[in-house]
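The structure that follows is given in the form of structure tokens.
The complex appears here minus one protein chain, its other protein chains still in place.
Order of writing sets the chain letters: A and B. Residues in each chain are counted from 1.
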Amino acid sequence: MHLLSRKRKETFVKILCFLVTAAVIIPLLWIIGDVIYNGLAAWNISFLVSPVIQGGIGNAILGTFIINGMACLFGIPLGVLTGMYLSEYGQEGWFASMVRTTVESLSGIPSLILGLFAYATIIIALSQSATDRHYTAIASALALGLMMIPLVGKATEESMRVISNDIREAAIALGVPKWIRTTRIVLAIAKGGVLTGSLLAFARISGETAPLLFTALFSNFWPTGINQPMASLQVLIYNYALSGYPNLVTQAWGAALFLALIVVAINIIVRVYTKPKYKEGF
Amino acid sequence: MKARKSHFFKLQDSLFKYFLIACSLIVVGLFVAIFLMLFETSLPSIYQNGWSFLTGLVWDPNNNIFGALPAIAGTLISAAVATLVAIPLSIGIAIFFTEYAPARSKLVLSLFIDLLAAIPSVIYGIWGLWIIAPLIKTNVEQPIIGAIGFIPLFSGPAYGLSIFLAIVILTIMVIPIITAITIELLSKTPVPLKEGMISLGATKSETIRHLGLPFARLGIVAAVILGLGRALGETMAVTMVIGNSYYWPFSGYSIFAPATTITSKIAGAVGEAGGLEFSALLEMALILMVISLAVNFISRSLIKRTSKRGFG
Partner (left out) sequence: MIKNSNKGLSNTVYAVIAAIIIVIIAVGAYIAIDNPFGGTTNNTLPAASLTGGGSSFVYPLMSNWTAYFYNLNPTVQITYQSVGSGTGQKNLFNYTFDFAGSDPPLTSAQLATYTNIVEIPEACGGVTMAYNLPGIPSGLNLTANVIAEIFQGNITNWNDPQIQSLNPGFTMPNMAIVPVHRSDSSGTTNIVSSYLSNASNVWVSGHGNTINWPNGQQSGAQNSGVAAVVKQISGSIGYIEYFYAASNAITFANIQDHDGQFVTPSLTTIAAATNAGAPLLQSNIGNLIVNLPGSNVYPISSFTYIFVYTNMTYLGHDKAIDLANFISWCVNKGQVYGPPLYYPQLPSSIVTLANNAINTLTYGGSAITIYQQNK
């Protein structure tokens, strides 16, 4: 009797947890299903390669890649170098903990605020005169790069830290100077973790819209330079979704499908290649 | 010869070390700069509005009266409720994952959880706005209003775009964060203790209840706080579904009423704001940043305390 009710409780918990899991996976499948279903309705070759001025989203696709690329140029080096510092040089001391706290806190700042910061500095403060101001994609690189730094930094620090000290000691025994040891040896082994961290950061910033609204704004044409307003998929989706016009909303879904493909692809790639890492309960 | 070589190496090492320190300083400098920019730009508003900024209900750029309470209330309530609702769901998924899920399904399941977190918030927004809002309005909100609408909290009318919908979307966005960390924590339950309990005849659910969860408790709290931080800072998904109504209490305290959050208000108004209004908006941003940083800090400290206890 006692045993039976415990068994029943066990079954109850098992079913409950299963239902909860199913209940949460359902929205995910639903969103992805909607994005694919509604998005495919908008897809054709012309849609993907024409600029907005001719009714497509081509310039938004290119703009997203250019903006993300610039953000990577800014965020990945700073992230890797800071992570490297924390892992190899910063085990103790007030400076290292300050850096560590800063990097972690950076990840807690809402992206909207990073966008406002980029606007206030690059677009307003750094323009040479009032008449020189203009929206520019460079500012969005700053805002999105700032988002990447804690993600890449943490990934770098973690992947370098788990490398066993045997390797470092072997390098010391061979007379290798610390900077070569850090870059050519430890970082080389950790590069898998760094790369996956960077990929995940790239996917993360592909999902951010708010900072772009104050920095790169939008453009209906192919980009002619990086110091100008530039189209992006996120801003396009936001504008079109709110416009209310059925054909534009369909285009928004089409753009969302493309954006989701990028993000999902990156996540799958990272997952497939860190499968062994994952199984160890990382 | 050897001495000169080691001198040379020492020089290289020092240069490299200072180079790394310089890079770290750049990151720290940027962080400080963000704080300074927010603070400096909000000063006019801080002087002008004082403490009434936190309690004021009116946002009137024409007469330079700014009160942020509706936005602050919207942010805190939507984030807190969403996180609270997410807790049991996330723990349920984590328990299922660690104890009951067949081994082969784990890869796909964890991929799904990661994807939930990775979906761009603007896609959550467009999905919430065009797919979920009409459905929730007719199939959830209206029946509830019909049944218990006399309670102010659930009073109508049903608009669709409301704080209720924002909470639903935010919950979905917060769940993967709490779930992922909880899974990690539960899988670190010390195996000998677990095996001991099972050999004594404990069921899986009892093991979790009496061993796994208590061990993970601190970490789960940290995860919850981290999820809360994400919900506080969310802009796009919330703006597109919350209705953007600057009013407190939400039209008669109803969760089915439109509302606003700090991020929505800033995103909507900053484009046209000049002078004192711009300063007031950035003061709201400063408040949000302080709250987010505090939340982030508490969560990280808790995580450090769990790993210091180091059972894994």
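Operating definition for what follows: a residue touches a chain if its C-beta (ideal position, glycine included) is under 8 Å from a C-beta of that chain, and two chains touch if they have at least 3 such contacts.
Computed from a predicted structure; not experimentally measured.
*Asks:* Out of B:Ile21, B:Ala101, B:Leu161 or B:Leu288, which residue would touch the omitted chain in the full complex?
*Replies:* Only one of B:Ile21, B:Ala101, B:Leu161 or B:Leu288 touches the chain omitted from view, namely B:Leu161.
*Asks:* Kindly state which of the options A:Phe18, A:Trp43, A:Phe95 or A:Trp222 is in contact with the chain not pictured.
*Replies:* Answering carefully, the residue with contact to the hidden chain is A:Trp222.
*Asks:* Touching the missing chain, which residues of chain B?
*Replies:* Touching the chain left out of view, chain B contributes residues 58, 60-62, 133-134, 137, 157, 159-161, 243-245, 247, 251-252, 257-258, 268-269, 271-274.
*Asks:* In the full complex, which bits of chain A touch the chain not displayed? Write them out.
*Replies:* Touching the missing chain: residues 51, 53-54, 62, 65-66, 69-70, 72-73, 123-124, 130-135, 167, 185, 189, 191-193, 195-196, 199, 217-229, 242-245, 269, 273-274, 276-277.
Here is the rule we go by: only the chains that are shown with their structure count from here on.
*Asks:* Report the inter-chain centroid distance for chain A and chain B in whole angstrom, where each centroid is the mean of the CA atoms.
*Replies:* 16
*Asks:* Could you list, by residue number, the parts of chain A that touch chain B in their complex?
*Replies:* On the chain A side, the touching residues are 6-7, 9-10, 13-14, 16-18, 20-21, 23-25, 27-28, 30-32, 34-35, 77-78, 81-82, 84-86, 89-90, 95, 98-99, 101-114, 116-117, 120-121, 146, 149, 153, 177-179, 182, 203-204, 206-210, 213-214, 234, 237-238, 241-242, 249, 252-253, 256, 259-260, 263-264, 266-268, 271, 275, 278, 281-282.
*Asks:* Report the residues of chain B in contact with chain A in the complex, numbered from low to high.
*Replies:* Per the touch definition, chain B meets chain A at residues 9-10, 12-13, 15-17, 19-21, 23-24, 26-28, 30-31, 33-34, 37-38, 41, 88-89, 92-93, 95-97, 99-101, 107, 109-112, 114-116, 118-127, 129-131, 172, 175, 184, 187-188, 203-206, 208, 229, 232-236, 240, 263, 266-267, 270-271, 282, 285, 288-289, 292-293, 295-297, 300.
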